[in-house]
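Complex shown without one protein chain; remaining protein chains in place.
On to chain A.
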Amino acid sequence: MTQVINVVVAGLGGQGVVKASDVLADAAFRCGLDVKKSEIHGMSQRGGSVASDVRFGPHVHSPMIPTGQADFLVVVAPDQVDVNRHVLKAGGLLVSPASLEKVPGKLQAKSINVALLGVLSRSLEIPLEIWEDAIRGCFPEKHHRLNLEAFEQGRQAVAG
């Protein structure tokens, strides 16, 4: 990985947007990369729109992803896709609940955020065991199984 990878995670307050960006940032961190992650807290706690920028690579300066330079946009709420699309660069990948159509089995609503990371993981050079360590590191133990399963379901949703 020689370039900085830019991922925006977006959705509504209460959907685990910040948690998903924590897992991603932690996974990149465990790869030994430089990582910066940034979002606005505060009023977003009250169900409003929230977006988190995660950047990783050999060296990251600004914590914010410049508009139109996101390589990936992960949106947890279907109705937040349009208001966030502008962050993607040309040819960038959108990961949204629509990406989970081919999920095997039933997906728990509250772990859609982690399932979407499973989809995203197919496009990133982060080893599976590091993702799993990051999930275990970011959730309390009683939620490990649920989230590891959701992550795997997300991976399965992507052909290949």
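A few remarks follow.
Keep in mind that, in the parts below, contacts are C-beta pairs under 8 Å (C-beta built on N, C-alpha and C of every residue); 3 or more make two chains touch, one makes a residue touch a chain; residues count from 1.
Everything that follows uses one rule, which is that contacts and distances are computed from a predicted model.
The UniProt record for the undisplayed chain lists the protein name "Indolepyruvate oxidoreductase subunit IorA", from the options "sn-glycerol-3-phosphate transport system permease protein UgpE", "ABC transporter ATP-binding protein", "Indolepyruvate oxidoreductase subunit IorA" or "Membrane protein". Among the residues A:Gln80, A:Asn113 or A:Asn147, only A:Gln80 touches the chain that is left out of the figure.
Per the touch definition above, the residue from A:Val35, A:Val76, A:Leu120 or A:Ile135 contacting the chain not shown is A:Val35. In the full complex, chain A touches the omitted chain through residues 12-13, 25-26, 29, 34-49, 51, 60-64, 66-67, 79-80, 82-84, 86.
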